[in-house]
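The complex appears here without one of its protein chains, the remainder shown in place.
Chain naming follows the written order as A and B, and within any one chain the residues start at number 1.
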Amino acid sequence: MTATSTDPGTGTGAARAAFDPRPYTAAGHTLRSWLTTTDHKRVAILYLIAITGFFALGAVGAVLVRLELATPRPDLLSAETYNRAFTMHGIVMVWFFLIPSIPNVFGNFLIPLMIGARDLAFPRLNLLSWYIYVLAGLFTIVTLVKGGVDTGWTFYTPLSTQFANGHVLLAAAGVFTAGFSSILTGLNFIVTIHTMRAPGMTWFRLPIFVWSHYATSILLVLATPVLAMALILIVAERGFGVGIFDPRLGGDPLLFQHLFWFYSHPAVYIMVLPAMGVVTELISTFAGRAVFGYRFVAYASLAIAALGFLVWGHHMFVSGQSMYASVVFSFLSFLVAVPSAVKVYNWAATLYRAEIRFTAPLLYGLSFIGLFVFGGLTGLILASLALDVHAHDTTFVVAHFHYIMVGGAVTAYLGAMHFWWPKITGRLYPDALAKLSVLLLYVGFNLTFFPQYILGWLGMPRRYHEYPAEFQVWHLLSTAGAGLLAFAYLLPLVYLPWSLRWGQRAGPNPWGATGLEWRVPSPPPTHNFDRIPTVTWEAYTPEATAETKDTPP
Amino acid sequence: MTGRTGAGPGTTASPGQLGLWLFLSTEVMMFGALLLAITLARLGRSGAAPFDKGLGAANTAILLTSSLLVAVAVERSGPCSGPGRARLPLVGAAALGVAFLAVKAVEYRADFAKGLVPGPDLFVNLYYVATALHAVHLTIGVALLAGLALVRPQPSTVEAAGLYWHFVDLVWVFLYPALYLVPG
């Protein structure tokens, strides 16, 4: 096979003639050059900046919630403000941080590099997707701050359609619009992975990171439109008085929950699958060996994506859903544990008796495994019909999904940040500080959320801003842990930007990792590859690193 | 067809074509969720649908015919056809799209006169949401086809717009029995 490639839409045919070896960061320094870029790497940086901003805004909601819960009496926030604070926290963190976090930053940056392409299949669509995301996000934030929405991120009917005050309508419109960004990204990834792989880059030579993003993209493309319809129907009912879920007209409020969770349960896998992809890369790199059971791990990604669509009813066990349907949903929920466990066992087997290098990125990866397993196992408790009746709508549920979405997805996001930072910026960061922030994260996270398991089991309902005095000690521990956790998140915001200027320069492959992205300079040139590589080796094998290995730090 | 990349192994479909079908799959999911809501509303009510199934059938015929014209346009935009041969069928299809909207407007008027207004009846509410959403999609389609008739488009562009148009037709093929043909 030849090394030529003519990817459509990127104009790389012309670029091939005169390859520009300068890094993508040097392709233009004006604001305009960034805001009109179609380079997947620059779009990834745009996402990184926007996502960090939304994370900070979502964190404000969390801080308010934790401060209010430090005392049993409602002293800091009124009931209504409290509701608005946790709603803002949920909406912003789910749709404007977690969903786009790993796919849109690292997927965008890395998928073309990993498969040996010069860009995504639709570069302009990629930029459009960022604009939709940012505008929808800003619109939603303004809505949440100015008008306040108090329905929680779930928008349950009939609360959201008939009783809630505030700008439910506008917030729903913002989330609806952001959905287009998700769909376009997923579509772009699927088409890219199918049509733009380098010669010799067969499906089973792809890094697991790419497999998990492929699975994630299926979820993005097929689940998001159902949420879109659910939100359209809310807008119709609330904005135009056209009752759809209204029981007085014979409508079914549970229909909303079905449509909502048909999206929102797979959405959990949209957050976790890319995280699993990241962790697989971390483990393989720092264990210095190929992923154990590569094909099983790859297929497990697809299995999680497929099974993830079959379990949404486990959010509705106490809603009045048919008990027969609940039995089916409970059983199917247990099934999802199988491919998840396949991944965890294969990570463990990859690490087993390996010469492990305990770098900061690996520590993030190991933290992910610990927190994810704990969150996953408590998920099985919630998927059990009888136990869920006791734990439903308590902080036990809150703790469970934070272990998955924060302990899991956010930790992996930071792991990815520390792993690919030298590739993205061409700089190394202070390793000791990074390790300190992992430690703070692990301790702070458990201190924040483990007490919430206990509180929930004792009967503390979620979304309540006051509680009996005997719960205070657990709540105080949780609030203290949140402080520690905030510090662990802030620390990288100091030393990573610091490294941009003062960090040691990174070679093409500072970790001795496999994967095509480590064969190009750090930061990569605008068109990634001078010559499109022809892949003749299997994923994660020593041949993959042979040419580019430079001394690991 | 747009250029095959030939870049990677197993490269079979053109990116544009694959991307468009994926997009249509998202539309299937979205309208599918609406059909689910309509199904539940039909389970919960008794009596035949109150809408004019004659006008509905007329509109179905209009859309099916427009789809034929679009298929002809795609056929005629191929590389072995003369330039501009796709224009006439494209204009015809867009005109039929406008005719559909006109019939729909007449129908809405008659519905209102019969007291079938949005608000008090769940099934009628879903009728309005579904037909309005379909009309939005159709309007976009009319604009696309009319735009293509004005310029000399690439065959792949005509094909893409054609796929979208057929999809809008397809949605109506299901909405018609779901909304109009409810046994008494």
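As a convention for this text, a residue touches a chain if its C-beta (ideal position, glycine included) is under 8 Å from a C-beta of that chain, and two chains touch if they have at least 3 such contacts.
In this section, contacts and distances are computed from a predicted model.
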Per UniProt record, name of the chain withheld from view ["Branched-chain amino acid ABC transporter permease", "Adenosylcobinamide kinase", "Molybdopterin converting factor subunit 1" or "Oxidase"]: "Oxidase"
Which displayed chains the hidden chain touches across the whole complex: A, B
Residues in chain A touching the chain absent from view: 190, 194, 218, 221-222, 226, 252, 254-255, 258, 262, 309-310, 312-313, 316, 320-325, 328-329
Chain B residues that touch the omitted chain in the full complex: 12-13, 17-18, 21-22, 24-29, 32-33, 35-36, 39-40, 43, 53-54, 57, 60-61, 64-65, 67-68, 70-72, 75, 162-163, 166-167, 169-170, 173-174, 176-177, 180-184
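The working rule: only the chains that are shown with their structure count from here on.
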Centroid distance [mean C-alpha coordinates] between chain B and chain A, Å: 35
Chain A-facing residues of chain B, complex: 2-3, 5-11, 13-16, 18-19, 22-23, 25-27, 29-34, 36-37, 40-41, 44-45, 118-122, 125-126, 128-129, 133
Of chain A, residues touching chain B in the complex: 5-9, 115, 117, 121-122, 183, 187-188, 190-192, 194-203, 221-226, 228-230, 232-233, 236, 240-244, 246, 249-252, 255, 258-259, 262, 532
